[in-house]
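Only a single protein chain was left out; the remaining protein chains are all shown in position.
After this line comes chain A, so read on.
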Amino acid sequence: MKRLVYILLGSFLGVVLYKSEAASWFRIYEMFQFDAFHMYGIIGSALTIGVVLVFLIKKSKVKSFSGEIIQIPDKEKSFARYIWGGTLFGLGWALAGSCPGPIYILVGAGYWPMVIVLFGALLGAFVYGVLRGKLPH
């Protein structure tokens, strides 16, 4: 049952990102050209409502559906890893026109060259795992 819920949530996310064109390479390019409000509207409204929902979840001390206490751990403090990792990610995001979620969504949509991007992403994650001891964090 729980498994089905995860699959349904993922499917819903896939439909939302595909139908809102957040999974379109063109929308990402347009965003980085500041030519339209569309992507900023999506991220901005998700964030605004997200801040309120996370605040309410934390404040109400609501339990999870399975009865556990909800803990949202803080991100580990650092500067180097976020700015360097973030910048490298941004370079890839703009070139692929796609972040990790949409890579999967677009494979599902039948854009087969996206499989090459996915392979590259797996390779990138693997190389990071091997090199991470040598990188500034």
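Throughout what follows, a contact is a pair of C-beta atoms (placed from the backbone, for glycine too) under 8 Å apart; a residue touches a chain by one contact, two chains touch by 3 or more; residues count from 1.
Definition applied: contacts and distances are computed from a predicted model.
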Undisplayed chain, where the name is taken from the UniProt record, one of "Phenol hydroxylase subunit P4", "TAT-variant-translocated molybdopterin oxidoreductase", "Serine/threonine protein kinase" or "YeeE/YedE family protein": "YeeE/YedE family protein"
For chain A, residues in touch with the removed chain: 2-3, 5-33, 35-51, 53-54, 57, 62, 64-66, 68, 70, 72, 74-79, 81-101, 103-114, 116-130, 132, 135
